[in-house]
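Provided herewith is a single structure, encoded as structure tokens, for subsequent inquiry.
The full complex has more chains than appear here; those shown keep their coordinates.
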């Protein structure tokens, strides 16, 4: 039996709580079951060199895990003086995903930085981060609009993400930590509303997988993303 | 008028919520008004070299601030590859404070690490961390006891901390960020229950202060620490 | 017209030259068109802590790019004191890919480290690295066998990798740098011989892609991998 | 009996030798008994960003300990690539202390950097550094005046510092290394001439201390600081 008594294609309970930070322009606390991520969206009125002069804005992300977000305490990256390869990989993925959901020419010449900090980890921290970051983004843009800092209306399509595993040939949606450790394949899907794929990252943890398995996982994942879009819609300003 | 409509010797609303982490042996979310710190206590069955062979255990602390815990986003220490002097100073203070409240020969040959991560900052993050860490400590020791991992009963005295400022000669207890920025003096007091001082750190932010001002601040601070001890008592296992 | 006068499903000229290093246990210089990677496989008679005591061996990879492997000189990671997120992401991918092609219980209690250093870059450096590393692996195992250091015969399945892009709906196999910069989607496929998928990483560089596009890319990519397996077969000991 | 045959409220022999550096604008070699610190004050005609445009100057400090300044050799911070928390804490304290003794609007738009390098350590390196840095400061300002680089006369009040311990209830002034290791409490006091407190940092090394003990230490410390001010006066230009 899966955690939360759910079937193979069910998400864990999803809670999206926007506005949890007094300081950030946009924020969202996102829970996928026991996984909890605090996402803030910070607006700064400058852009990185490679965007300068194009008239467009920029979105970027940083990811971190509190040392005891995990079963065993892991050492603090700030103390080691080095981010792990895993951290870098995840924050690059979150950044690309967010940049795919908005036309950056419509947000003004500014940078929006998403800080995704995992308070508690139980699998799916990167997919929860992306799903919550979209909510934080919309609230941040709303705040800019209210302040009269946006000339037009940014073009946005909801983006969300989910992990899917393959366990003895059956696709399991939204893996928790234990499932993630035992699944044969781990697939992370990022998509815009309407089954528009943005990122597909599948890894055989043991052995390999075949095209049919990939197809089954994609179908289950895209259905779950549609449900995440519904949850996001309820957390809009 | 001070925030939360309080008088000069009043604390902000204090909320101590133990057991907020599924994974950590002990944990406490501590709020001093808008300041929020997540404290976890992790138990590891090894001790650092300088304690090895003494039969005693060890307590240590790490401190971090989420990038957007503050009004303006500050850069992530893990990304810069370096902890600031302020971070190091604070985590050393937290560690010393916790080591003062327990006889380390009574906790077994193990290390207890307190991770104090500031989710939202509005002044007093180090004093909130110490106050919450004591709660996390008691819960962690309780868990060890329940599991039969403690041979005796650890000797403990509650420790708590508060900041006091001096504004035009009047001591103000538990400064928020705005008060902290404008006070003439900033004093952090750490004490064991019963007005037993563990640390006193006073800094003239502008000019200097006199003995009489220090006395007034200490008196107000120790009274506030007694109230923090009451709040801690309600959060015990 | 594509570089090397090739059609949309053609690889660039592939050259696999084993035995290019006097010192390494196994080595292969791999060229995918103008992309050139020097791969060495180094054998060390120890394993990392997480493998210790399992009786198995371990495979790992490191990746680097010479500063002027690219059109513009990029700064030397050793001089900056930091590997980029891209470097870390790629070397993690190479390591996982190689670990998928061999039963690590059959190689003895030792670590095989693949150093993939890009001498010249023109797109596809990670896929070339994986394809060449398999050749270096087989030569290194052969050397161990010759020296009597292998008790049995390692279980191996050839692994290779290719990138596929989508340009106006048409899948293009083995993108060079210019194509890579302009393609709408970039998909990296790692597979064992026989269309057994190990990794699938697809990213929409502009906008998004649909399931049909992914299917087309996968089909073209797996066909190309079969051709890479043929090239690998010719470079075997 | 205390070192140098002194009573509980006596300082060790204090030697302040200004002008020891050919290159620095101001300098002072300070000895508190066997503790020796070389302080230089360097003037640079620029200010850090947070001061820019205010018309004021800035003072800052760096602290270091030669590897064999101590009983056992400690590793070189430059070789480890990292300053310890203790180093950072001390240099922040020195900087704050110096900024308290002068009106920074009266020194011109420039930065004065105090390098405090411990040649030999026997307790009290931070208090010796502050006491000697004041002397170096006055000489540096004198040099600027002579060169016609100061428009007015900087407003200065002498600053000095001393440590006080509590040993079985008795306050001991100016602890040497051995006393520092065994005292129950360690208090560092920084004050402007006239018992004007700038910093008070007291730590219970074992157990705790009470208000009465703090009062006794402060009284003894302020008396000692008055004597340090006399020694400083003799080292003025």
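We call the chains A, B, C and D, going by the order they appear; numbering starts again at 1 in every chain.
Just so it is clear, a residue touches a chain if its C-beta (ideal position, glycine included) is under 8 Å from a C-beta of that chain, and two chains touch if they have at least 3 such contacts.
Fair warning: this is a prediction, and the values are worked out from it, not measured in the lab.
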4 identical chains shown; how many in the complete assembly?
6
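The definition used in the following text is that only the chains that are shown with their structure count from here on.
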Any chain in contact with chain A as well as chain C
none
Farthest-lying chain, centroid of Cα atoms versus that of chain D:
C
Rounded to the nearest 5 degrees, what is the angle of the rotation relating the C-alpha atoms of chain B to those of chain C?
120
Measuring from the mean C-alpha position of chain B to the mean C-alpha position of chain D, what distance in angstrom results?
28
Any idea how many Å lie between the Cα centroids of chain A and chain B?
33
Taking each chain's centre as its mean C-alpha position, how far apart are chain A and chain D in Å?
50
Can you list every residue of chain C that touches 2 or more other chains, as numbers and ranges?
82
On the basis of the stated criterion, which chains touch which? Give every pair.
A-B, A-C, B-D
Touching residues on chain A, where the partner in the complex is chain B:
21-24, 27, 34, 38, 40, 42, 44, 62, 64, 66-71, 73, 76-79, 81-83, 87, 113, 115, 117, 119-120, 122
Chain B-touching residues of chain D, taken from the complex the two chains share:
82, 84-86, 88-89, 91-92, 96, 100, 187, 191-192, 195-204, 207-211, 214, 218
